[in-house]
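So the structure is just underneath, and the comments pick up after that.
Missing here: one protein chain of the complex. Every other protein chain is in place.
Per-chain numbering from 1; labels A, B and C assigned in written order.
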């Protein structure tokens, strides 16, 4: 099995899906000749030509909206937002249109679009190249939001997203792009959208998280395991709609739950996770639900001092996990 | 004290603030000559003239963005979005600009804008004239979101919003406009943004909610009181950032908490409320946190059968409150 | 001797069909107001004053192939593209059988896949990029259809108009955009909406042809759309057509229109295409009194039947509200 980086898994999934189904095409800013500002679409323009890897004008609402129209027609567009932060001009198309098309037409029309966007911080990207934006959308029935934490998951989930007959937002952690590497099968496989994944079994504390923070949690869990603290780690993978059963099971298993997100704390999707636990697991809990998240400031600053202060990192995870274990 | 409807309280607050401070002006679609599609700005065009009650072109991003620019300059714009559902094209201006201006400029610039929008269902408005949209914004530090439940609160909170030196989204329940009436003082008063309000004292169960649902909860509480069930009702009033202390206090008081929203359940702001309780009140709870909300479908349908199925109403409140009391 | 329509290659039967479709749209609309005012349906939004543009345009399209992304007033478009009076009444009554939305959306929110009518929402102008996306798909698949999209003049101020048409312009996509300029956006008159000398000049921003035509003249609109379609099919890209008429009713059943003068409305009614085009057809001896009477009779009976059917039809079940959020 080849070892792939997170971003190579993106490129591989795109390429394989384009080979499999000629209705699949890519559109976005700089995705063509340049191969994307992060090089996620590298090589695809040369292989598939201009119209299957389309450099669009600089206009996100059109990228989403034109993609939606093409999807209604029956194509399978994969739209790229250059940074998740720049999805905001497309919110109307995504929330009012993509999310509601099947429902409003009583199942007559549907929108099989995938919208990819790199999100997340720790890359000196400052306020507008570091945000987590999932909470803006994680309240819109009709949408699915996938946020993979590893190259293996990227490949299987991106393929699933492209084949899904409903709109999927697919957020890729930009710091994970080159940081995370693992073996990824050459074969075609898909992973289920809507299911959380146990990334580590443990009996003392439960960590529920997603995206890059899964990586931090796993690192920390290894460390704590040396001291006999066994961490159960649930990777949400799909942050909307949430896998309620998976959450309830993971929380009940240890009775001590830490929720982690890189997003600002208030209103982030781990709030919903906390509420699900409060509704369903009260009598299984041995400690209050704990949350570790970014502070409630607009977005992370550029200066390294403040960026570091904002970001979740293994140290912060360790502190929180220890505190919970000792509760 | 005059008796005023909810919408009269809006108009009164606007008028008084415009008289008090000539930097205050209104902009939006049909707010001028027509006085607004709900007549919230009735009479103001004649009284204050075209430029203080400005009919804008049909373009929400410009309404927000031009308002933001004028606010940066030092004006106090009150922008109207004709329906909350139509705020979506303005999301980029609100989230990327208004919310982040003070922070990104290190306190050099600020945006004292108020953005009003009628939200909510039960008015045969179907998918796009019935939505609750607060959850889209209730994760953006720098913004404040106010959702008053009564004419008295409308007047005091809208004045506070207009005088606030930061951007405030002010969502008015369109069904409350003419349904709710109460005495409202002629005097000038403001109510604090960021503070929840105990609308009823009780010792058996706690209901935490906001907007029109406060009204339903109060009605139901009266009914249950006849049977000796005493309901404590906390009206969030500001749904972002939440009044954490107020929530913790109200939840701890009875140990049995019902959260109500008219929005779709998953990802709504009551999820965050539930998480705050799960973090802070675990050992004070006698029952799992309960939630009553709209189903997770894109928005409420037009047909009366399905609209009724979607909407929270006093019957649904009663059922939930009883169940909680009996737990 | 050649008259206007034969010069355009339209037979007498063609123009009668156009007229009949206009009239059917008008009469359905009028019936809906009656039903609304008698409390039977909660909402109407009218085509009145815009039927000529809608039907004239539709008849210039290929109604077997082309895709349309209509806006809420386009009764004339959807009727031309195969929606029936019954379908429309089912929508007005919000009944389960409504093909547009199963009673989920307000009337005027059209959509019917079998007739290539894209589903529409309430936020204005979002359909423009959709229509462009359909045209892009057609170009990618080397199909020979065009994508036709309409909107109001006020709605041409939305960002999606600019972004969508720029995209179409860069790729010379076969998109025909018709702005139905009825001079008002609810209460706001065109001069407070738009500073350009007309709407069609906006086409220049997108490297497209722009034409302003009399929206009360179905033949003028027919010609503009026919020419636009020809260019589109030849790979010469899109066209912005501005069809100027007047909104004869209030904005919707929820609006009064005290913000405008009665005289202005009365003046506009003189240009009502139902009258003026009817007169033309009579002058040209295409429409006889007999045919006219028959038409009216047929239309009335179609509408009566549709109304009765829709009124009797069942609503969706309450729990149907839970269906079709995702693929099932």
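Please note the rule applied: a residue touches a chain if its C-beta (ideal position, glycine included) is under 8 Å from a C-beta of that chain, and two chains touch if they have at least 3 such contacts.
This is a predicted model, so every value here is computed, not measured.
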{"item": "Chains in view touching the one left out", "value": "A, B, C"}
{"item": "Residue in contact with the excluded chain [from C:26, C:73 or C:162]", "value": "C:162"}
{"item": "Selected residue (touches chain absent from view) among C:114, C:142 or C:197", "value": "C:197"}
{"item": "For chain A, the residues touching the chain missing from this view", "value": "29-30, 32-34, 37, 55, 57-59, 61-62, 85-86, 88-89, 124-129, 295-298, 300-306, 308-310"}
{"item": "Absent-chain interface as seen on chain C, which is shown", "value": "157-163, 166, 169-170, 172, 191-197, 201-202, 204-208, 237"}
{"item": "Interface residues of chain B (partner: the chain not displayed)", "value": "25, 51-52, 56-57, 59, 61-62, 64-75, 77, 89, 92-93, 96-97, 100-110, 141-142, 144, 164-166"}
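In this text, only the chains that are shown with their structure count from here on.
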{"item": "Per Cα centroids, the chain farthest from chain A", "value": "C"}
{"item": "Between chain B and chain A, distance of the C-alpha-averaged centres to the nearest whole Å", "value": "30"}
{"item": "Chain B and chain C: spacing of chain centres that average the CA atoms, whole Å", "value": "37"}
{"item": "Residue numbers of chain C (touch at least two other chains)", "value": "101-102, 104-105, 109, 121, 123, 159-160, 325"}
{"item": "For chain A, residues that touch 2 or more chains besides their own", "value": "61, 89, 92, 96, 100, 103-104, 141-142"}
